[in-house]
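Not every chain of the complex is shown here; the ones you see sit where they belong.
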Amino acid sequence: MRARILVRPKEGILDPQGQAVERALPALGFEGVANVHIGRLIELDVEDPSRLPEMCERLLSNPLIESYEIEEAAK
Amino acid sequence: MKVGVIRFPGSCDDIDAQQAAARVGEAVLLWHRERDLQGVDAVIVPGGFSYGDYLRAGAIARFAPVMESVAEFASDGGLVFGICNGFQVLCEAHLLPGALLANTSLRFVFRQVELEVVRNDNPFTATCEPGERLSIPVKHTTGRFYAPDDQLDALEQRGQVVLRYAPGNNPNGSVRDIAGVCNEARNVFGLMPHPEHAVDALTGSTDGLKLLQSIAAHARQPAAAA
Amino acid sequence: MATVAPGRASTEPRYRQLGLSDYEYELILERLGREPSPVELAMFSLMWSEHCAYKHSRRLLRRLPNTGPHVLLGPGENAGAVDVGSGMAIAFKVESHNHPSAVEPFQGAATGVGGILRDVFAVGARPIAVLDSLRFGEPGQSERSRYLLERAVAGIGHYGNSIGVPTVGGEIYFESSYEQNCLINAMCLGLAPHSRLIRSAAAGPGNVLVLLGALTGRDGIGGASVLASAELGEGDAEKRPSVQIGDPFTEKKLLECCLELLDGELLVSLQDLGAAGLTSASAEMASKGRVGLDIEISNVPLREPGMAPFEIMISESQERMLCVVEPERVGAVLAVCERWETLATPIGQVTSGDHLRVLNHGRPVADLPVHVLVDDCPLYDLEPVEPENGIYPASAPVLHGGEPETQVLLTLMRSPNISSRRHVFEQYDPVVQSRTVRRPEQADAAVLQLGDGSAIAVSIDGNGRRVACDPRRGAAEAVYECAANLACVGAEPLGLTNCLNFGNPEKPHVAWQLTEAVEGLAEACEALGVPVVGGNVSLYNEAPTGPILPTPVVGIVGKLPDAETAGRLGFARAGDAIALVGPYDPAYAGSELAKLRGAHVGGELPAVDLQALRAAHAAVREGVRAGRLVSAHDIAEGGLAVALAECCVAGGIGARLTLPGGFDLFGEAPGCGFVVSGPPEALAGFTIIGEVGGEALEIEGRLKLSVSELQAAYECGLPDLLERRC
């Protein structure tokens, strides 16, 4: 399976990247954008998808400050 | 000669660049929100972490009001010199070809590296000899120069590759050991190493001064003023 | 004796869950004459925590000498400061961020740097250098220690590099006692004209309190008492959400903004927000100024909706400062902040009473006499008892005695505590701001030019293993060694800062270590005439297996009249003579060799002839300043043999030496001995032991190794341990 893992800054945790982009956009003429958050996108082929949650906890995300979501990606 | 050093929020080597440039001429700071370039002969886009380098290094800075003036200045033939973060900004602004990616080590690296001057037919290395070695420090996390192969061939052919890391000195995985490139018109130049940190024997080498002296010499030529 | 009790069952009274003892709570009731409100209780729990109140160390710290002709700001301010001439001052301080870094090393270390930078610009100084002092478990045995090292280093680099302050020095030791309690201490130096130095005391009833910088979120709620004062134990997981994210970009703008506000003389006082956030910052400002403050928390700009008043008061969100402004200057202040894209919000005012009042939409939610909050926390006497037996296990032996001395030297050169730190310091920018005259591995101390031809030097030192052998002598040695490092570049000490990293002071043997170590520090400072201008204390660094090695970390700032003559450590010229300087009488106990041989942590450290030590430091300092010495290097871990090898590797040149029979090549006596080189006639009066030249280090009749072999061992030691390519 091709898996897609979305890693996001946990709720309530400071997201300086998202803040910086949110502040930059209006100056470029893009108004009406809010709630910008920036995370990581990890895509991989995995033989045994049942192991994905463990991989996410141990390596792909930092559970202290990030949450993750696993999706099946279109090949 | 009057050099303007841009100051973005998050610039770090702006004062260093100003002090280095002041060794060869007058040097002023240009605030990122101002469009007035104060009649400078050359612009330095300095190192640092403009806008925190969030998103991508240099991605947000290139939209600063002052950068509009810099783009005009460049298209009129004005000298623009991007160092490290400044190089990233100029690539993002499409004033220079290519892009800068994360070092292959994925780590920040500070190192005194040896550079090789590839060409001196531009205003930035005119006082150097081709093949000459320069000792200048690098310090960055995102310094791996990249452009597609066909573009690289074209760059080399047109003499736009100005500096390379000497063999064994490539600190970041840059393609073809490229450390510094100029635009086709040869008036915009960017490099990852920090010549402004190589201008005084007390604090390091003096090889970086040659680049600034080249700019000063160029600015003194009557043709350049036109 | 107070008990610190994190994470108790919820049937416990609230004050106990917050870490206050029954006795302390009784005291609060008595002083207030009523029960505290929830907001007040939260404020007490932080202000009366070990971290803020120094309950177990304050009495001891009074022993440290803190006056001297160069002192401009002493302990009590956010950072101490010394006069460096030409109307300039250097402010500096070292601080720990141990517990947060053990939880999340990258962000913990990064915010540690962010915090110490704020302490320095809070007194009006522009940060010009950072140093880091790190302790981890054995990298060869512990995956976790390797991870902590890599991530902490990345975090320190991330913050310092991004904000444009050079990281110019530091130190790292690996010992198994730090396995579960790594130490991350960061030191910062700042430069200011005397006229810009500012204190934190609030003043002038009617003046406006303005909050600067980042939005306030639910960061580190309760962090000060839970993270900084409790032993890390089983229930660690629940504390995890309180990781704070550092934002160096916001701090860079805040820093420039604050300095511009001070240059414009727009502020009455300035204070950083650190542990205990708004509570501690406002209480300290009020207490020092003997005034009251009213804070309207509904004005505090929030990052998250629905924050409770107590959360706003104790939030530890990073990158914030608090300042007092005269009403007519508020407009000018806000304009400067706008220019630096720094949020600035009036949140209250100075009052003439002595109460700290917290209002929520005009309704008081806390109203406390400032002195009760700040000064009435009970201080505890320690109950020191010297342990009868050693409390630290010996390391696994890698040398067994009987090996040839060449092999011993190579093993030392690549050992975790001695090998080159290049892998680490290459991740730090040491040159930004263009002051750095000596970078790591060029000299024993970092040297920074001040712009008037003169320079300052700085070094940070502390060997916990030796302090464990003898806390009094070991702590004193840290001062001697740090001063020796300064002598090697030609600098004379002006002032000292320290961070006392220890285990649980309620345990008698830890209390003994702490008491003895402070005594040793005090004696050494008195002997060298160096005042202590500030510092920090980090206690409860304990794991179920026991306390960390007692680790006082010492940072000294000194001055050189001429930056051009700053010393170097490497041998440079063939034909130069080599001399041994100082009352150098090394011993095996506590040495690196003893560790590698698996010796127990103990034994007698060498006694020091203080008069001879002072004379040696002065002789080296003067020799370097006068340009007579081409190189100077103090003899530290690994003894004379390692010091000589380091001089060879740094200079890329060999040396030939002849030593008296039976000379102890690997014994140690920190701060007492130096290896210097120079023209033979310039070394008259010193004990000549050899000559620079060739491609090998040869000690006649003892050992001979090529410089390249020494270099390979030295430079690959750490990368090999970290499983990195060398």
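By written order: A, B and C. Residues from 1 in each chain.
Everything that follows uses one rule, which is that contacts are C-beta pairs under 8 Å (C-beta built on N, C-alpha and C of every residue); 3 or more make two chains touch, one makes a residue touch a chain.
Please read these numbers as outputs of a predicted model, since none were measured by experiment.
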Would you kindly express the chain stoichiometry of the entire complex in this file with the labels on the displayed chains?
A x2, B x1, C x1
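Note that only the chains that are shown with their structure count from here on.
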How many angstrom lie between the centres of chain B and chain C, each centre taken as the mean Cα position?
36
Cα centroid separation between chain A and chain B, in whole Å?
33
Any chance you could list the residues of chain B touching two or more other chains?
51-52, 54
Where chain C touches two or more other chains, by residue:
247, 249-250
Quick check: in the complex, which residue numbers of chain C touch chain A?
103-104, 107, 214, 217-219, 240-241, 243-245, 247, 249-250, 303-304, 317-318
Once bound in the complex, which stretches of chain A touch chain B?
16-17, 19-21, 24, 27-28, 38
Residues on chain A engaged by chain C in the complex (per definition of touch)
9-10, 12-16, 20, 62-65
